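Here is the structure we will look at.
Every protein chain but one is kept in place in this view of the complex.
Up next, chain A:
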Amino acid sequence: MKVTIDGHEIEVEPGTTILQAARMIGGESVPPAMCYYSKLKGSGGKCRCCLVEVSKGSDANPTPMPKLMASCVTGVMDGMEVKSISSPRVQEARKSVTEFLLINHPLDCPVCDQAGECDLQNLSFNHGKSETRFIEEKRTFEPENIGENIQLHMNRCILCYRCVMTADQLTDGRVHGVVNRGDHSQISTCISKAIDNEFSGNMIDVCPVGALTDKTFRFKSRVWFNKPFNAHRDCDKCCGKTTVWMFGNEIQRVTARKDEYHEVEEFICNSCRFDHKDVNDWVIEGPRKFEKFSVINQNNYTRKLDKVTIETEKQILLGRDQDRKKISMVEVPLKNTENSKS
């Protein structure tokens, strides 16, 4: 079937959605998606971020669709013409949807551990306004402890249902769901039952905002101060292929590998994610690639920088030994005095 998105023609299988076709084309015409997750069955159609204009239904019936369509749940038809970024209506709709999503979202980014890799942050950066028109009080919830490893911030949740689907499809016996309705709906482990399934940690990766975050990484560092590396280990429960986020020689966080749409390539188990923070546990393959303009790119050097050796007197380059001690952050001990990256 032939479909045209923003003037780009592509041949796709029947049953493909517009969003998937757009992702095959790539580039600017890919609509943003907050709730759709290609690895989870039944996701999509909730956040309305991916609205596109269908300017020609199909070859058989060329009338345009009157309303903007959610591209993640709309299948393509032969000869369909879609306008994504080229349509001012779509731009306007995305702006409004962003405003709606931000209505109940707290302005928590300086505190939030997700900042820097947050889908909602990216969305509002690209499509949002810098001010709010919402003057009423934001929806707030009592903080709830849902277990040892996962931190739930219900205030930040945008109800995308991704985590519920992860719990449903990846783990057996779901203890985690949405209670109440409408404005009161709330992600909760039913009656505060701790999530102890071996794959429950994937909810952290799946969450587009900072509603579910890693407790072992909580407030340790910011995303952009860490260097991501591809690493793997022999794991009997999962594939063992992960990204480790390092600060100096210390692994601060382990996540699954995410592609350019921030979707997990392969789900990983909890013991890989939470229990193996020692460098010796992992075989590090090399630095992970990320977008050029990503905030993660700040202060990072993906190339391996070898130390330049210059034949000269020792004191000229390195200074006297008594001056080389660590003078900043004395309270945080250095693990390796020679590698004085702190």
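Simple rule for what comes next: contacts are C-beta pairs under 8 Å (C-beta built on N, C-alpha and C of every residue); 3 or more make two chains touch, one makes a residue touch a chain; residues count from 1.
One rule holds for everything that comes next: contacts and distances are computed from a predicted model.
Chemist: With one chain of the assembly withheld, which option in "Aspartyl/glutamyl-tRNA(Asn/Gln) amidotransferase subunit C", "NADH-quinone oxidoreductase subunit I", "Xanthine dehydrogenase family protein subunit M" or "Cytochrome c oxidase subunit 1" matches that chain's UniProt protein name?
Modeler: Of the names offered in "Aspartyl/glutamyl-tRNA(Asn/Gln) amidotransferase subunit C", "NADH-quinone oxidoreductase subunit I", "Xanthine dehydrogenase family protein subunit M" or "Cytochrome c oxidase subunit 1", the absent chain's UniProt record gives "NADH-quinone oxidoreductase subunit I".
Chemist: Which one touches the absent chain: A:10, A:24, A:109 or A:239?
Modeler: A:109
Chemist: Considering the whole complex, which of A:222, A:258 or A:288 touches the chain not shown?
Modeler: A:222
Chemist: Name, in rising order, the residues on chain A that touch the hidden chain in the full complex.
Modeler: Where chain A meets the chain not shown: residues 109-111, 115, 218-222, 224-225, 298-299, 323, 327-329, 331-332, 342.
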